[in-house]
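Can you read through this structure? Questions will come right after.
Note that this complex is displayed minus one protein chain, with the remaining chains in position.
Labels run A and B following the written order; every chain starts at residue 1.
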Amino acid sequence: MTKETSLEDRFQHYVDAENKIEPKDWMPEKYRKTLIRQISQHGHSEVVGMLPEANWLTRAPSLRRKVALLAKVQDEAGHGLYLYSAAETLGADRMDMVKDLLSGKAKYSSIFNYPTPSWADMGAIGWLVDGAAIANQVMLCRTSYGPYARAMVKICKEESFHQRQGYEIMISLANGTPTQRKMAQDALNRWWWPSLMMFGPTDDLSPNSAQSMKWKIKRKSNDELRQEFIDKTVPQAEYLGLSIPDKDLKWNEETKHYEHGEIEWTEFYDVIKGNGKCNKQRLIARNKAHDNGEWIREAANAYAKKQSERKKHQAA
Amino acid sequence: MSDKDNWKIWEVFIRSRNGLSHKHVGSLHAPDEEMAIKNARDVYTRRSEGISIWVCPSESITASSPDESEPLFTPADDKVYRHPTFYEIPDEIGHM
Partner (left out) sequence: MDTKLLEYTLRLGDNALILGQRLVEWCGHGPVLEQDIALSNIALDQLGQARMLLQYAAEQKGEGFTEDKLAFFRPEEEFKNALILELPNEDWGFTLARQFYFDTYNYFLYSELLKSSDENIKAIAQKAIKEISYHAQWSAEWIIRLGDGTEESHHRIQKSIDDLWEWTGELFTKDEIDLFAENDNIGPNLDVIKENWHEKVSQILEIATLKKPEAEWMQSGGKQGSHTEYLGFILAEMQSLPRMYPEANW
């Protein structure tokens, strides 16, 4: 390699060779910015994602379901924390990231702007939304930025129970009374398409993807991940005896993949624009938690300061 | 930005069982060391991952710095054996 080779080229070469980038390594400014944006959005999604499920914590229909759901929602707080920590290794400040979320400047996954009117939604979210998230997260375990990859490994390990938790709820409902079965089918109907949209726009309309793929931040395209998810999920729906709300869905014997119908993207963009049933409510809830917690955070800092001064005083 | 309510960052190290060293697991926020330990227990040992916790303020860690004029990654160039493609695996073995 010649001396004239730019740092960017060397960086690319290094990444191409499947090496991980660590916090203090040189990196293109755009790589850093892309990561901070992606990781913090991912963190926000975990934190906002607590809300639709927390909605059922007080109403879980058995104590076993209640503790499982609580442990799951608590994990999401932990995952948000791991992700914010990973972004902090790039020089971002958690408080700044949180403020961007609260002001509406930062994005989070639109899926969490859908309401959870029924208990079956706890099943569908665990099964479909977490299923889709896992497809994405498994890929991210191999992302090129070390701290992000390590956070994802931890998250994937913990998430394995989340999807099982959700699917088990679906099994109980699908094998239950006619009303329960209807609840399950209704939840599948409502969550199926939004779950497919979680993977983002189709590859031809996903302008930022190419650079992210080149830097190996992203390792698979939106459409590839979506296809994996569909192939995995369709047989699981069949096992439940539920039908997927897509009349064009069919198995292609040649490609060995399922083909799906047209995705209604206008709905996706409507929710992104803020027109989902819960967009406002979710941000209000997060703002309230943050504002109501300010005096608590301040008091703890004030006490810590007093204590360290006392210690200094004692030592003197 | 006012940092009156912003808690400082701590690095967390956990010994998963006796016989092993403490290993860096991540970071968290806390106002003081007592709460940093408690937060570490709640955040990083929810699944009995550890029997001993160390925390230290991130700011007190001194790290070696890769020199920009000689990027840390140049040495990789002459170490092709680090690349998976350096090794020949028969096709029938599949992905490895």
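Here is the rule we go by: contacts are C-beta pairs under 8 Å (C-beta built on N, C-alpha and C of every residue); 3 or more make two chains touch, one makes a residue touch a chain.
Every value quoted in this text rests on a predicted model; they were computed, and no experiment measured them.
Asker: Just to verify: which one of A:17, A:70, A:249 or A:272 makes contact with the chain not shown?
Answerer: From the options A:17, A:70, A:249 or A:272, the contact with the absent chain belongs to A:70.
Asker: Kindly state which of the options A:80, A:147 or A:166 is in contact with the chain not pictured.
Answerer: A:80
Asker: Can you tell me which of B:14, B:30 or B:55 touches the chain that was removed from the display?
Answerer: Selected residue, touching the omitted chain: B:30.
Asker: Contact with the hidden chain only, please: which chain B residues?
Answerer: 7, 28-31, 34-35, 38-39, 42-43, 46
Asker: Considering the whole complex, not just the chains shown, which residues of chain A touch the missing one?
Answerer: 47, 50-51, 54, 57-59, 61-67, 70-71, 73-74, 77-78, 80-81, 84, 119, 169, 172-173, 176-177, 179-180, 285, 288-290, 292-300, 302-303, 306
As a working rule, only the chains that are shown with their structure count from here on.
Asker: Where the centres are mean C-alpha positions, what is the separation of chain A from chain B, in Å?
Answerer: Distance between chain centres: 22 Å.
Asker: Can you tell me which positions in chain B touch chain A when the two form their complex?
Answerer: 1, 3-7, 9, 26-29, 31-32, 35, 43, 46-47, 63-66, 68, 71-74, 76-77, 82-84
Asker: Could you please specify the touching residues of chain A with respect to chain B in the complex?
Answerer: That would be residues 1, 7, 10-11, 13-14, 17-19, 24-26, 74-75, 78, 81-82, 85, 88, 93-96, 99, 150-151, 154, 158, 293-294, 297-298, 300-301, 303-304, 307-308 of chain A.
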